[in-house]
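This report refers to the structure that appears directly beneath it.
Yeah, one chain of the complex is gone here, protein chain that is, but the others are all in their spots.
Our next item is subunit A:
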Amino acid sequence: MTINETQDELISDFELFDDWESKYEYIIDLGKQFPPLQEQFKTEENIIKGCQSKVWLNAYMDGDLLKFEADSDAIIVRGLVSMLVKVLSGHTPEEIASADLYFMEKIGLHQHLAQTRSNGLLSMLKQMKAYGFAYQGRTVNSEN
């Protein structure tokens, strides 16, 4: 699935919810189901500090695809992080670097991207794109 196909899929998932509660319950569920990042990757280097919650982001090349794993100490941010990973992970660095992310706005969650100081999500997104730029033209066969 392309980046935009995944975004469109998320948008249509969220169209099922007509109130904030079911929308946030779904995000909380996504947060709960998202596999936790292994402790060895929760390093200072991988931390993206928000003012209130922490986000960790680990990136690695798998063949010619750039993959992400992430985590957060707050469950709603974790759910949002899982969506960003779902959309961007497993694409080529070029695709990730040039991706136009519109799903958060369409779902009505853009305020979470605006509050950089409170949750680090926007910083995480920038970091994911930065990895995209940095890894362009590289192929690595083993993980990490």
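Here, a contact is a pair of C-beta atoms (placed from the backbone, for glycine too) under 8 Å apart; a residue touches a chain by one contact, two chains touch by 3 or more; residues count from 1.
Here, contacts and distances are computed from a predicted model.
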"tRNA-specific 2-thiouridylase MnmA", "ABC transporter substrate-binding protein", "Probable cysteine desulfurase" or "Rhodanese-like domain-containing protein" - which is the UniProt name of the missing chain: "Probable cysteine desulfurase"
Touch with the omitted chain, as defined above, among A:21, A:45 or A:100: A:21
Subunit A residues that touch the omitted chain in the full complex: 20-21, 24-25, 28, 51-53, 73-77, 112, 118-119
